[in-house]
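I have placed the structure first, in the form of structure tokens, so that the comments after it can refer back to it.
Excluded from the complex is one protein chain; the other protein chains are retained at their positions.
After this line comes subunit A, so read on.
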């Protein structure tokens, strides 16, 4: 089985631990990179051999926020192929509309309960592990 390389852009430490904890419950092989905000993530994705298969992105972050990062990503000739999924607490209609317009591969609301969260993340990661992914 291939290793799925995931970039999680999330400023909350416990959220990152939670995400990793879910991945550890799964049988897939993964490679998780963490970024605390959009700027940090941009530096990471521009390094060679560090381009992830899939990105999970929080919207509310200090410095460069999720939508700003998404716009830069989707305007980049090489990086625009990376599927990016939003992982947020905001179900603000305007946010959702804007994200889909810019180009996202999914929009996941963070549930309150860990059990519900685990189920959602497992399904999403599982899904991307079955997909054909492109690296330029």
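Keep in mind that, in the parts below, contacts are C-beta pairs under 8 Å (C-beta built on N, C-alpha and C of every residue); 3 or more make two chains touch, one makes a residue touch a chain; residues count from 1.
We take it that contacts and distances are computed from a predicted model.
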item: Name per UniProt, for the chain absent here [options: "L-serine dehydratase", "histidine kinase", "Urea ABC transporter permease subunit UrtB" or "Phosphoribosylformylglycinamidine synthase subunit PurS"]; value: "histidine kinase"
item: Which of A:3, A:46 or A:89 contacts the chain that the document leaves out; value: A:89
item: Residue touching the undisplayed chain, where the options are A:15, A:68 or A:98; value: A:15
item: Contact partner of the left-out chain, one of A:60, A:75 or A:131; value: A:60
item: Interface with the undisplayed chain - residues on subunit A; value: 12, 14-15, 18, 21, 60, 89-90, 92-94, 110-115, 117
